[in-house]
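Mind having a look at this structure? Questions to follow.
For this view, one protein chain was removed and the others were kept in their places.
Presenting subunit A:
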Amino acid sequence: MAQMTMIQAITDALRIELKNDENVLVFGEDVGKNGGVFRATDGLQAEFGEQRVFDTPLAESAINGLAIGLALEGFRPVPEIQFFGFVYETMDSINGQMARMRFRSGNTEHAPITIRSPFGGGVNTPELHADSLEGLIAQQPGVKVVIPSTPYDAKGLLISSIRDNDPVVFLEHMKLYRSFREEVPEGEYTIELGKADVKRKGKDVTIIAYGAMVHSALKAAEQLEKDRINAEVIDLRTVSPIDYETIVESVKKTNRAIVVQEAQRQAGVAANVVAEIQERAILHLEAPVMRVTAPDTIYPFAEAEHLWLPDDKDIIDKVKYVLNY
């Protein structure tokens, strides 16, 4: 076991997969010699060579087009999109192409591609770096969307994503890259995609979250405990497909739930979670399922991030609202 930050756990997962499978290729803007703008691929080119870990020209669309073509030649590409706000340049390659590869070829071709990309607020980035756009990809059949919140989850989920024989978009929250360390086992281990994780057991209310909001939810749960409110915190980990089994099981126990996301209310995946709960567990609900989200504006100018991003106080308020409903 070693104490690792999330970024170290990610690098470790990439190293393990580069070593395990000679078809794994890591590429993107500045991921080679530079080791990535966040050092996620630090040292990998030196260890595995320029044929396995390499830089690309500055063009997101072709980075993922390249991934598709390499997959057709039997490689297992792990491209990087430097910031997920730049996904608009490559929406066709993701949603229009790799997501459909297995389907359109009648299962004769497939696209074992893992797109890694940082996102998320709280670190004062310039425009279109922090936007939460997971909702856009979550709406596309054929792609899975994974968002880890801890170093342990990041490593196990990234190894699973790379080994998955269908495309995965793996979103890394920038604020979580180095915000804390955690015990991470050495060597390989996997975490099943599409499975949520109960990060805190509770009986009074279910708080469903993902990404940085998992930590806000845990912080809120601790505060709520002082008021003798016992919250269960579920980390979705995979936001598409949604693990409604784990969620419904929890809601049947607590009878109350809120869904927390950093994305705007009209974006993200919270509405999907709410819909699944009301279709599958409405008779178990004592109150409506409420959402904690950002307001429906464009992502804020850096100076105002703290006013805009949802936080633990918003979560506490919403929990009290559903408890007093």
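The rule we apply is simple: contacts are C-beta pairs under 8 Å (C-beta built on N, C-alpha and C of every residue); 3 or more make two chains touch, one makes a residue touch a chain; residues count from 1.
Note that in this section contacts and distances are computed from a predicted model.
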According to its UniProt entry, is the unseen chain "Pyruvate dehydrogenase E1 component subunit alpha", "Ring-1,2-phenylacetyl-CoA epoxidase subunit PaaB", "Na(+)/H(+) antiporter subunit A" or "Electron transfer flavoprotein small subunit"?
"Pyruvate dehydrogenase E1 component subunit alpha"
Identified contact with the non-displayed chain, of A:Arg15, A:Arg39 or A:His110:
A:His110
Among A:Ala40, A:Leu70 or A:Ile115, exactly one should touch the missing chain; which is it?
A:Leu70
Touching the hidden chain in the complete assembly: which of A:Gly43, A:Pro141 or A:Pro295 does that?
A:Pro141
Option touching the unshown chain, where A:Thr41, A:Ser93, A:Ser149 or A:Gln261 are the choices:
A:Ser93
Where the missing chain touches subunit A, by residue:
51, 56-57, 59, 61-62, 64-75, 92-93, 96-97, 102-110, 141-142, 144, 164-166, 194, 241-245
